[in-house]
Structure formats: structure tokens, C-alpha cells
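For reference, the structure discussed in these notes is given below.
Every protein chain except one is present and positioned as in the full complex.
For reference, chains read A, B and C in written order, and residue numbers begin at 1 within each chain.
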């Protein structure tokens, strides 16, 4: 448990970073939602603010004056127990409240929260809600970047977000198979006072067989080999659902790849670039990760294998797909109430990703962090680390 | 045929009015497309401009410098023979080009066209293209207003567009059935040099039986009677397609009507108002117009009946649904090329509307004007005039 | 009005013919519904029987013992005011009642009705219901044949229905344009005591301009020319809805045409045959009829033109698409109650077809008969007669 002072600093730093992320945008960029799983940037700005207002100020600040009664309706997300919400596919249809108005809302709530923290004795329970609110906003910082990439990267003009944004750090060391002994290991977050999400808690034993895991992420060049060998055309490499998906969506390459006059380009946050063969592959679905591994006659690691082995390699550039379907850890108990709905959401049909990415907010991820997405999604900076 | 000077004035006046219509908007309002048949205001701004660039400047102005090569792709609409286009449902996903950039585009093209018209001998054919371009923009002015109403009227905050906008002019004269003798009449636009669309041309004879037509539009109060009598629940009043539509869309009232604490309100361009019982009904589908007439044991007029009788009543407040399905007039010939595609589009499954509305651009409609929409659409200012 | 005796004979003859149509079928053929607008043959057998039970026996025969209470639920069609029904798309999911059981039902109702007619004084109103019931069954005889063709013609084994069934009568006379003077004509059924549907009634005047109409139907050879000239690829020939339809359904030829090793074959009720170039074209949608006419620089006749000219040419092989959208005749009044729902159904988005076809039941059609279908449907024996 961090002290309130430390959290206050983290809070202010986080609020500021969210707005810095949005600085390069035009007003129009804040508004659109080209696909259901992407949210308009202005919604992220409002939603992260609403969280502090709803769970701290409304409940604990005496005589708190709500900024706008209707915002709860507009900026709630999936917390079905807190009240009616604008359904997700409608978020991109809302031109109001305007971006300026949402910035006023942010300022109002930030200042009210600072005042509240300074003037009150903060209970441990409230401290925890504050921490979750901060990390919730950090999570949305990554979504902001990936949603912005989707919005600009699906515009026919392909505008750059920020010329200086560097998505790719080339791994220069030579390839090696790291070997892990069979045996009983422990995974999950130890109780060390550091913040973590509920789903990481409950450190517990697992048995793993001997396995080998790569010390490098798969590169664009390696994936191109798979493509050139007809990987997308070989039904035997794909799950049935995956085959339907690549057929109906006409998937033939990772997201943001463009074949122009016979050469591969990649849309990045710094604009359209010639594909760098040595850069770590990004923006592939679990299905593609699986088919690639199948083609190599290898496999993806389980999340337990990944966590056990992770000290031996660098990670944090790409969210690494694992073979594990998301499922609560043994003896997991869902917290009560709306925060529980946020933190203890049941997940089905989702695959766990481990690590972090170039878009992950500073101080947000850790080696026990369990990210999860449906197996067909690829607008996050997802990548592949092979095992065998 | 109007002279070039007259058209030049009309051109400038029209360009200006389009921008005046947009003045009350926030930047964010220009971007969204809440439903497929509504276009973002910035698309209307660009598309009407593209028309002049594509069909006049590109083809006839020597050394014309295109403003932006990619705009043809973004702002083309359904002219399938002119090249690839951004599909309609995607228009609301495009944050770029920005609104400011589109205003620059408008200025550039307007100035280039003025220069072109001033410095060249204009052929009659080109004069006609210019006229169509102007009326095309006038048509989009009405769509702009109705699309803006849809965008703001489907926002949970229900913001007003313009406090002073008056949608309703109450018809104060007493109700009367106008009687028309049976016989052979002529309908269609006479060749009098005045501008009209191709589909009005070819004045021709029709035979009509004796009929009666109302001298007033149906009011909100009359329609409420139908609602209160269970009109939306009586399957025998509705077309099969209509019944499926009101069931699946849960239609229980005209668009923009809200039942709040037991009283009916109406969202208007000047904001949410208590429903005025005496105002002419607006925003109903053909299906609703038909069911209402059926319930009254009356019917809608055909377009021929409407045109024959129209001198005897005031019109222009509401687009009046007729019983006639849109179909070309006898001996109609579709013009050639892309302009033909615009002007001579084949229509099926659409009902003709006659008259005009409070949102129709000045000098745009006339008694032979044939508007048409699918029978379930109701975001235009549509209304009912009964016949029997 | 025909006497009861005459109607009794027509009734028995009609009941028998329905069963004769089904004789060549296997039990399995009675069950399936490959597409929503096709009904399983056993449903037709039951539904036509249910009509007599529901509207005559149940209401007028004292102490009538209903055959099976649940059949009303299974065999009702779209008469929404008579009670719950098995939704149309579910008809093909019902293996019970068995075919044998339905034949028992037919026998039971036929015998009960004969007894009822023999032993009672029949009012004129009841006589009319009887007549409608007979013609209703005749209508279903044509649907039976076309539904059977769809069921067998979409089976990969392409089994023949009846080797001796001849779909095509070649028109051997030379082509000629029949000329019709402009002027006021009368159309609609005269009140001559002959049976007709309500929608033909109300003989009334129409004005037509001078026009020319073909004395022959379009042949397969003529349509092949259109196909070979790229008709299905030229967007300018098609309605917008039609273009979406041929694109999404991948329509490239009339229904039942198969290109096998470079030659065109046609599935017919007598099996797969080499396409006969001289036979009248069949199984095209209104959209295709329109595009073909457009390509020929001609048009389809209106229904008034067709009716005025029909004495001058042979008809009855193909239902001939007209340009007219279905709409009630002037002063049409919908009958009351469930029979009214059957007979006075409101139609929208449907095009009128005139004439009749090789599948039409004997004594069923006439020159004032108004058939109608949605413009994309083509499983009926539809064809083209050009006008200009």
C-alpha cells in the first residue's frame, strides 16, 4: 500500500499524461468510432474522469456538486449495475459533449479530487479505490494510443499521429532456446504491497513439463516467410473459427500492412513506413500466432510457462499471445458491487496475453499481469514468442 | 435557360447559404454519422464542392490544379462510374480531412469556378451542368438540415441547433374537402425554360376519376387520436413490411416524439418543445401515413391527383407522401454518362413525395417536383394530406 | 356467380388436381423448405385444406368435429388475425404431421365439405367463400409446382420431377411491333359474374400515350446476347438495389441455368436439358427484366398498356413483368375480417406481373389478373415482353 501522498502524485502525473497523449490530435479525431471495439478518444477522456467522480467524489465528498447529471449516462462503460449507459456502438455517434466541455470536466474532477484528498482522512478502502482509478486510467492510456492508431490508420489519408513515435525496438541479440526444467513452480502475484489487479492474486503452484522458449520475439521477416509459403491459404494450419474469420474478413496479412507496388509497408503511429524486416512483428490475432507456430512445428507458451521463464528474456515491446484461455486462478473470489464488476468481470472465449507493449503506460504492467482479448482482435501491439 | 450572370449570382448565393446553415454547429457535429442514410455535415460540404471540381473544373478549365487528389475518393457519393468511393457507412469514421481543410477546399473551388466563368465563353451544355451543380447543392442544404436534426436529436443531451428556427406554421383556415372533376389532365413540367430535374420532364396526359383532397395537412392532434385509438397495435391497418418494421424497430410514435411524465414533447431544431397539437404532423414514414389514412377510411392522393389539385391549397411545409411508387414518366430517356447516373438514377421500392418542406432551400422546389424515399424513412419533414 | 353444383364439381376437380401434382414426389420431397419464400409441399396440402375447415366448416357446419386442434396452428399462413402460426421459416423444420396424416386430413375435410354442401342451403356469401377457397387452392397449385422445382432444382443430384413435363412452347411466328393508339381506355374486371379477385375489380378509365408492344416473349437466345455483351457487369443498366443484389448473391444468369463445360444447360421440371435458344426466357427477376430492356434501349410495358394490348398477342406461358408497382385500383375497399386479410392484403415494393404461366392452374388466370412479387424473386416462371 502506497501512501496517499505518493498516490496523489501518481494521480496527477497520470491525469496529465492522458492529456499529453491527446495533444497531437485534431478536434475531429476525438469523435469517431470506426469499429465497435474502438472508442472515441473523447470518450476515454470522459470515462476515466467519470470513474473518480462516481466511485470517490459522489460517494465520499460531502456536498459534492456533480459536474453534469447526464455524463454518468454518457461515460459509463460496462458497469451494468451502475445504471443505463450509451451502448458501445453508439459512442461514435455522439458529437456532444464537445471536447472542450470534456476537458472542463476533467479539470473540475481533478481539482475536486485533489481537494478531497488533501482535506480528508483517507481510509484504506478508499485508498484502494483511488489506486484502481489511477491504474484504470493507465489502462485507458494504452487503449487511447491503439484506438488513435486504428482511427488514423483506417483513414484513407493515413495521417501520422506523431512523427517521433517509435514503435519498434529491434532485438539485436542472437536467437537462443531457453530451457526450463520440469517441476512444480509458483505463479501469481506475491503479497508484497505493490498494486496489482485481483485476477493476478492468489499465488499458487503449477506443474510444468520441460519446455523451451525463445529469447526473441518473432520478426516481420520471419512472418513474411510464413506468408510467402502460403500460410494464409493452408486450411490445416488454422482453427475452424480462424478459417471462417480470415475468409469472411479477407485477412491476408497483419493489420496495418499495405502492399504497394510489390513492396510491404506498415502504417505506424509515425506514419506509413517501409516494413522493417528485423522489427518485432505486431498486430496479429491469436489465430495468426497459432497458425504461424503450427507452421513452424512449434507452439505458443502457456501463461504459466511464460511467467516461469520470463526472467530469462526481455519483454514489454509486444503483448505476447499465450495458449491459455483466460480463467480465474484457483480460489479466486469476485469482489462485491460495481468495483467488483469492473475488476472481477468473468471472461470466456478470451486468450491470455502476457508482457506489455510500446503503448503500455509507464509503471503499469508487471510479470504477473494478465491481459486478455478475444482471439480475433489485433489492434493492440500483439506479437509472438515461440515455445516447444 | 438562365444567363451565366444570373447563374453566377445564384451559385455564390447558394455556396454562401450552405455555410450559413453550418454556422451554429460545433466542430464535433460535422463529423458523426449515426445511421447509414445520414451523412456527416462535413461530407456534405465537401461533396457539393467536389461536384463542381469534378464535372466542370477538371474537365473544362485548362491547367486546373486539383486541390487534393484524394478528395475525389473521399467525397464521391454514388457515382459508381467515376471511381472508387468511401462507402456510405464509412463516412462517419473519417476524422480527416478536417472541417477547416474542407472550408479551404470550398473557397478554392468557388474562386476557381468564378474565375472560370468570368474568363470563358460558356457553352449551353456547360451552363446546364452548372445549373445542376447549384440545384444539387440546394438539395444537400435540405439534407444538411435534416441530417443535423438527426445528429442532435439522437444525442442524449438533445442540444438545440438554432433557438430561432421555426419548424411549424399552423394552418388556421377551416378544413374543407376540395373536389376535382374526373377527366384527362396534363402533368409534368412544361418546357418554359425554368430549371427542373429530368424526371419531371415530358408533360403528358393522365386520366383521373373524381376525387376529394384536403385543404389542410394532418395535425399532431389528429395523429394523436390515431395513436390513442391503438393505431400502432392494429395489424389490419398496416402493410406486412410495415408491421415487421414497427415491430422490430419498436415504433410507437413519429420520430422525435418523446413521452415525458405523461406528456408528449417533440425535439425540434430549436430544441425540445411541448408538442403543439395544432402544428402539422412531421417525421412520419409512408407506412404510418398509409395506416393513418386507412384508419380514417380514406387514402393518400396519387402524385397525379396531387399535382392536378395543388393550385387549390397551400403547400411547402411538409413533404407529402403520395400513394404512387416512383417510376419514370412515359418516354423518359436516361441521360448519358456520370451526370446521367446522378440525374437519371433508376428507382425502385420508393414512394413519391410532393410539395416541399420548411427545410427546403429557397427557389428549389415547384409543383412538378418529384421527391422520393423508401417507405420506412422519416427523418425528412414528411407529412400527410388525405384524399378520398 | 356459379351455381353450387358447378362449384362442387370445381371443388372436387381442384382437390384432386392438387394431389395429382404431388404424385411424382418421394415422401422426403414433401418436407423441406430450402429458402424462406418456398413452402414444403406438405404444408401446401395442409394449408389449402385448413382454409375450408376454418372458413366454412368450423363456422357453418353444426357439430363439426375438428380433425386436429393443433393443425390450425401449423397450417395457418399469414392470416395474423386468426391466431398464432408457425413462422414461415420454420415450416421446413416440421417433420410432423406426416404426409400420410395430412392426406387423411384432406380426405376428412373434402368429405365433410361435400356433405355440408349437399345437405344445406348455401347463402351467396358462403358461395363466395367457397369460390375463394377453390381459387386459393388453384393458386397454391402453381406454387406447389414452382416450389417443387426449387426443391429439386437446388438439390445437387438435380432429380427430374416428371420426365413428360414440358415447360417451353416455342413461339414460331415472326417478330412484330404491335401499335396502340393514344387515348382513354378502360381496364379492370367488368362485372360479368365470372370469379375474380378483389384487386381486379373496379373497372376504370386510364389514359395511355401511343406505344408499341412486342408480339413475342424474349427468348433464351436474345437474353444470352445480353449476357455475352456484359449486361451483368454494366452498372449503368441496373437499379441500385439490383446492383447490390447481383453483387451479394453473385447473380450471373437466370435461375436454373448451369454452365457445364462451356455450354449452357437449364434445369427443368423434366430434368437437366441443353438450353433451347428459341424457347421463351424464364426465371428472371424484375431487375434482370429491366436491365435487359434498358440494354435494348426499350422498356417494360405498364400493366395498363399490357391489359389494353393483350388481345393482340398470345400470352399465358410466362408471368410477364410490368413496370407498374402494385397499388390498389381507384376506390378499392378492403373487405372486412380474415378473408379480407387474405384477399385485401396491402402490398408495397412489389411489381405487377400479367398473364400466366405453364405452371398456372387451368381456369385460374385471365386478362385482368394482377399477380405481384418482390422485384428480386424469380422462382416463378417469369418472362419479358418488351415495349417502347
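Methods note: a residue touches a chain if its C-beta (ideal position, glycine included) is under 8 Å from a C-beta of that chain, and two chains touch if they have at least 3 such contacts.
These numbers were taken from a predicted model, which means no experiment stands behind them.
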Query: For the unseen chain, which displayed partners does it touch in the full complex?
result: A, C
- line: Cross-chain touch to the chain not pictured, restricted to C:20, C:65, C:95 or C:124, is C:95
Task: Looking beyond the chains shown, say which of A:16, A:205, A:312 or A:363 touches the absent one.
output: A:205
Message: Using the document's contact rule, name the residues of subunit A that touch the chain not shown here.
response: 78, 80-81, 182, 184, 204-207, 209, 211, 235-236, 238-243, 286-287, 290, 294, 323-325, 327, 330-331, 334, 340-341, 345-349, 375
- prompt: Mind pulling the subunit C residues that touch the left-out chain?
  reply: 26-34, 42, 70, 73-74, 86, 90, 92-99, 151-152, 154-157, 159
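The working rule: only the chains that are shown with their structure count from here on.
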Statement: Among line, ring, star, complete and other, the chain contact graph is line
- request: Taking CA centroids for every chain, report which one is farthest away from subunit C.
  value: A
Query: At what distance in angstrom does the C-alpha mean of subunit C lie from that of subunit B?
result: 37
Statement: Residues of subunit A that touch two or more other chains sit at none
